[in-house]
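The complex appears here minus one protein chain, its other protein chains still in place.
By letter and in written order, the chains are A, B and C; residue numbering begins at 1 in each of them.
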Amino acid sequence: MTMQVAAIDVLYFAWLRERIGVPRERVETSAATVRDLVAELAGRDDWHAAALSDMDAVRVAVDQRLADMDAPLAGAREVAFFPPMTGG
Amino acid sequence: MTMQVAAIDVLYFAWLRERIGVPRERVETSAATVRDLVAELAGRDDWHAAALSDMDAVRVAVDQRLADMDAPLAGAREVAFFPPMTGG
Amino acid sequence: MGPRVIVQDAPFDAASLLDGFGAGAGAVVTFSGLVRADDGLVALEIEHYPGMTEAALSDHARNAVERFALTDALVVHRFGRIEVGAAIMMVATAAPHRRAAFEAADFLMDWLKSRAPFWKREIGAEGPRGWVAAKDADEAALTRW
Partner (left out) sequence: MGPRVIVQDAPFDAASLLDGFGAGAGAVVTFSGLVRADDGLVALEIEHYPGMTEAALSDHARNAVERFALTDALVVHRFGRIEVGAAIMMVATAAPHRRAAFEAADFLMDWLKSRAPFWKREIGAEGPRGWVAAKDADEAALTRW
């Protein structure tokens, strides 16, 4: 299987946005799943590592739909990380 | 025990009002309970008798509070008979 | 200040009654009952028991306030002729949190359906029809509380 490298927009909200320091960034990645992408991002710097260290406290959306750590990223354009929602 | 004769306003609502033909009437009665009063009223004429023949289909209020057939009438000024309520 | 209870034959303006309702609360629930155009119905005629109606609604609204720790409650119910599409009644409840506001509105409605002295008659194009029969389900609903 060939490694596909794709450009994905990664978005952060609420305290993830604050701790990572940017609301969004474009990453070139060959990550096949959300879990792979998290591992890559956590390797970027201490802030990414800290924010993504406890993924039980983080929710994920792939192309604006809630997803889990095993969700495939083939064809995905946008992945968002955020805390559990507190709407209403 | 002495028989107390009292004047009580008897009110009828909805189909009881229509079948009995009046919305209210004043009765002189020595009825000790709602059950006694119903027996007296049913003896007045065929319309009262018909309207009060099935008390399972009739609700009662004594002095504007829901009551049952055994409720005492001592001191009562107003007794109302009506079908099950259909508010809301 | 107790809950507000309104019994009237005139239409009511929900928006103005709710203006400022629930100030300071975190959750406000309203329920409105409207006349549906079922089976060629053109209106409902609602009879009530003047005096008992107001007292019973006030008692029950106070019960709801106490039981669900409401910060505000409102009950409005019309009588007389009510055209299809118009509102028959409305309850509103305010509480710090949503669960209490929802449950109190539900509780008020269950009680209103079978314990408030109102009787509905249907009016068709041909004139008055029979009195609406009480539903066993409405009576049974009261056992939830």
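Criterion: a contact is a pair of C-beta atoms (placed from the backbone, for glycine too) under 8 Å apart; a residue touches a chain by one contact, two chains touch by 3 or more.
Predicted, not measured: the structure shown is a model, and the values here were computed from it.
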Displayed chains that the missing one touches are A, C
Of C:Val5, C:Leu74 or C:Ala105, the residue in touch with the unshown chain
C:Ala105
Pick out which of A:Ala14, A:Ala49 or A:Met69 touches the chain that's been left out of the picture.
A:Ala14
Take the complete complex as the reference. Which residues in chain C touch the chain that isn't displayed?
14-15, 18-19, 22-37, 85, 96, 98, 101-102, 105-106, 109
Residues from chain A at the interface with the omitted partner, ascending:
11, 13-15, 17, 61, 64-66, 80, 82-88
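The rule we apply is simple: only the chains that are shown with their structure count from here on.
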Most remote chain relative to chain C, going by C-alpha centroids?
A
Rounded Å distance, chain B centre to chain C centre (Cα mean)
27
Euclidean distance of C-alpha centroids - chain A vs chain B, Å:
74
Mind pulling the chain C residues that touch 2 or more other chains?
none
Residues of chain B that touch two or more other chains sit at none
